[in-house]
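What follows is a structure written as structure tokens; I'll ask about it next.
One protein chain is absent from this view; the other protein chains keep their places.
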Amino acid sequence: MHAVIQQAMASSAVKGRLPSSLVAGGTMLLLLGGAALLAPLVTSYDPNAQNFDALLQAPSSAHPFGTDNFGRDVLTRVLYGAGIDLRIGVLAVIFPFLFGSLAGAVAGYSGGWVDAVVMRTVDVITAVPFLVLVIAVVAFLGPGEVNIFLAIGGVGWVTYSRLVRSEVLREKQLEYVAAARALGFRRSRIIVGHILLNAIPSAVIFAASDVVLIILTTAALGFLGLGIRPPAPEWGMMIAEGREFLSGGWWVATMPGFACMYTGLAFILLGDGVADLLRVRGQ
Amino acid sequence: MALLTYATKRVGQTLPVALLVTILIFLLIKLLPGDPASAILGDRASDAAVRALHQQWGLDRPLWQQYATYMNNLATGNLGQSLRYRTPVVDLLPRRMGVTLFLVIYSMLLSVVIAVPLAVIAAANRDRWPDQLVRGLITLPLASPPFWIGILLLIVFALRLRWFPAAGYGEGFVGHLRYLFLPALTLSNAFTAVLTRNLRSSLIDVQQTTFVDFARAKGLTYRDVQVRHVLRAALLPIVTLIGVRLSYAIGGSVIIETVFALPGLGSWMVDSIMARDYMVVQTLTLTFAIGAMLINLATDLVYPLLDPRVRMG
Partner (left out) sequence: MRRLHMVLASTIALAFALAGSSPSPNVSGQQFKKVIRFGVNRGAENLDPVTQDANPDIWAFMQIYQQLVRVNIKGDGFDPDLAERWTTSADGKTWTFFLRRDARFSNGDPVKAGDVVWSLKRAHDVKGPWQWALEPVQEIAARDDSTVVITLKEPWAPFLADVSLFSNSVMSEKVFKDAKQDQISNKPVGSGPFMLVEWKKGEELVMKANPNYFEKGLPKTPELHLRYIPDDNARIIAVQSGEVDGIDYPPFSRVAELKRDSRLQMQLNPSTAVSHLSLNIREAPLNNVKVRQALAYATDRYAIVRAVCFGYCTPATTFLPMTTPYFNKTAKGYTRDLAKAQQLLTESGLKTPLNLKLLYRSGDAVQEPTAVALKAMWAKIGVNLELEPLDRAAATQRYRANQFQVNISGWTNDIPDPSQLGAYELGYTESQSYHSGYQTKEMDDLLARGLREINPEKRREIYYKIQEVALRDSPLIWLYYAPYTIAINKKMTGFVQMATGPWIFKNVTVGE
């Protein structure tokens, strides 16, 4: 699997300079993050202020992204929503990344029954389609940001463990590990010190695209009515709410959709760039 | 012979996992707040009526007993009854499964049909503008919410242009092809992107190896080299990816089936979770689990056949 991902990220890398995709992705994200942080300064509207005299107005100079079915300014909501989605995307990937990588590393290095237990657990969780399991867990826990973290985290860590485990298995056989053991280094030192450091890059690359998946999953949950509590301007919920108005108010759902696309693209470029960087450095 | 023992070993490992899956889902769905009786009877049902249904369905017995009954039924081939539709699950399953399989396979075929030419163009023009364009184009849908893309396609191709129908499954094979084109296209986006990138890298890698130069030295035309050697060697990642993507695709079909109102497994699964139709959820989960494991097994078995360099196990 890791070979597949590495191949997927292939692009031209120039030694000595930062990969162009990294720069592009990073810049896009900085712009987005900046806009999200500075939102209160950029727009004068309150994202939740309802104006029943200005329902579903087309984009204009007063409302560059138009207004929604409550008269709320869509641009403002998209900017404030950037904060929410970025936060969810980045935070919801940290736990799976850390826990999953660790579990995978331990499983891969230890082998034996530890490996069997971890991997069978992973198999069980993987057996059920990701989205379905997340839906079930969110239905169990109830709506809200924290529960979405828990659901995605509780289900999403498995891919990282598979990834890191196969990397660790590969590294285990390399010469330097045998050398280190011969030299008397403790097992844990070997795991953390050498193996993990070499195995982590794949996980990092995957994490970048995983953020995209998380943002889309959150949007999907919003689409199914299991998302963040309204009236929060989360993009997925905005698309779901705007679904009704695709003919008479296409901007309500389209703008957050474009924002999603922009963010997703940024993270993918970032992931590509990091992959290039690590590959170049590694050589 | 080695293949057979390997396959048997893997199947043997699958069974305990499947068992654990049933327990996990059983607990999860039973612990969800709300119950099917009041969901089905509606807000206005009396408490007595709700209790009566609970009794009839055996929902008032302790959890472990319900699980035992479920497993017992499973062993005798009884997949349970859909509480909502008052029909055995096994009666409703084939049609739903047919819809989802059609959709998923259709979308994978579309992916291959779209990805192969794109990858060839990109690889042939490496780092020049066609390559950049292709890579940019395929990334965009990858970053977008699938239901959003689906709805846009609906509006443009079903409503404005009237080229395709808006919802449902249609009759007959050709009917299915028409009705499922837009949903399959929406579902294919992610796979197309990954496949194109992969295929492109494989093509580039293979192009650079010596045996291609050797073949060309022998006098084969460029076209022959492309088609015969390069593509065949690049088939490997496709096979691996299909295995992985198939189970993702089933999950992805959930949203697509909802948007296009397709009566498939994905939408049925979500509806049943919402309606707390326990038996359906359990049976479907088991179906998914076994299906996913079989696909993984199949992929692992086929891989070494294609590439003798890879060892099994």
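Going in written order, the chains are labelled A and B, and every chain counts its residues from 1.
Here is the rule we go by: a residue touches a chain if its C-beta (ideal position, glycine included) is under 8 Å from a C-beta of that chain, and two chains touch if they have at least 3 such contacts.
Everything quoted here is computed from the prediction, not taken from an experiment.
Only one residue from B:39, B:140 or B:302 touches the chain missing from this view: B:39.
Considering the complete assembly, subunit B touches the hidden chain via residues 32-36, 38-50, 52, 82, 84-87, 92, 95, 151, 154-155, 158-159, 162, 165-169, 174, 177-178, 258-261, 263, 268, 271, 274-276. Residue-level contact of subunit A with the missing chain is found at 48, 50, 52, 55, 69-70, 139, 142-143, 224-227, 229-231, 240-241, 243-249.
Following the convention adopted for this analysis, only the chains that are shown with their structure count from here on.
Subunit A and subunit B have centres, each the mean of its CA atoms, that are 21 Å apart. Remark: subunit A residues 1, 4, 7-8, 10, 12, 120, 123-124, 126-132, 135-137, 139-140, 212, 216, 219-220, 223-224, 236, 239, 243, 246-247, 253, 257, 260-265, 267-268 touch subunit B in the complex. On subunit B, the positions that touch subunit A within their shared complex are 16-18, 20-21, 24-25, 28-29, 31-33, 127, 139-140, 142-148, 151, 155, 194, 197-198, 200-202, 204-205, 237, 240-241, 244, 247-248, 250-252, 254-255, 258, 266, 269-270, 273-274, 285, 288-289, 292-293.
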